[in-house]
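Shown here: the complex without one of its protein chains, the others still in place.
So, chain A:
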Amino acid sequence: MTTLETPAPAPAAPLAKPSTAARAWRTLRSSRAATIGLAIVAVHVLIALLAPVLTSYDPIANNADQALLGPSWEHLAGTDQYGRDVLTRVLYGGRYALGVSVTATLLTVALGTVAGCAAALRGGWFDDVLGRVLDAVLSVPPVLVLLVVVTALGTGPSVIVLAIAVVYVPQVVRVVRGAALAIVPADYVTAARARGEGTWAILRREVLPNITDVVCVEFAMRASWVVLLISSLSFLGFGADPPTPDWGLMVAENRTAITVVPMASLAPIIALATLVIGLNLAADALSKAWGVDRVREGR
């Protein structure tokens, strides 16, 4: 009960409260699933970046003499029907999968976040119209949309990135809009409105900082979906063009020879599976970490 004559209490030494990022990092580390998940993803990224250092073979050069070899010291995972080293192709294969997936996910989550926040903030007819349009998009199976788009516009990476954005943005919008709806009635948003700030300024300054956790989890989760979707496309022959080293494509190319050189099909499958599992573990743990944080902080 301080009266006003008494000088305001000096702020004690900065409270021992680490920043949100530091806290999240701590919780992440304390969870084994998160550590494993993030480590797997990190290893995949490293391999993709360092592929030329890790192997001396060329991932696309054919060598008929070496076709369909089993695992040996020279070719740890054997070779495929064109005599290309399977391990090399798997190592390089991550580049396409990760590159296209990350770009597509970034675009999807960015668009979805902006649209979701705007819908929550503006409300009214904007929210209604956007909601119905997104419902319409959601009702179409993703693979079907992608196939149509790719058939019409070609199979370039930019086309695939855009198509994936179209397919997945509605889901991100829904999640983000839900999170933003919890923030919008808060008085600090009302204060900004009373100041007459624009939608974009309110969104960036007041709403976004409070839903970063949701957006991050959304990113990690969508990434694993996108990786799978892109690989499915490649498998169906609508993704990467041969002879690009790509996991989905490799499975498609080598499945006829699965009895002769099983590793040629298995290796890319293992690579794909570990990446997706890693992303899922990370997303799961991330959401748990932030959720647990909330309980602890009593928010």
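What we mean here is this: contacts are C-beta pairs under 8 Å (C-beta built on N, C-alpha and C of every residue); 3 or more make two chains touch, one makes a residue touch a chain; residues count from 1.
FYI, contacts and distances are computed from a predicted model.
S.K.: Any idea which of "Putative nucleotidyltransferase-like protein", "ATPases involved in chromosome partitioning", "RNA polymerase specialized sigma subunit" or "Oligopeptide ABC transporter, ATP-binding protein" UniProt assigns to the chain that's been left out?
M.R.: So the chain that does not appear here would be "Oligopeptide ABC transporter, ATP-binding protein", according to UniProt.
S.K.: Which listed residue (A:Ser30, A:Asn63, A:Ser158 or A:Thr190) would be found touching the missing chain in the intact complex?
M.R.: A:Thr190
S.K.: So which bits of chain A touch the chain we can't see?
M.R.: Listed in rising order, the touching residues are 1-4, 7-11, 15-17, 20, 186-188, 190-191, 193-197, 205-206, 209-210, 295, 297, 299.
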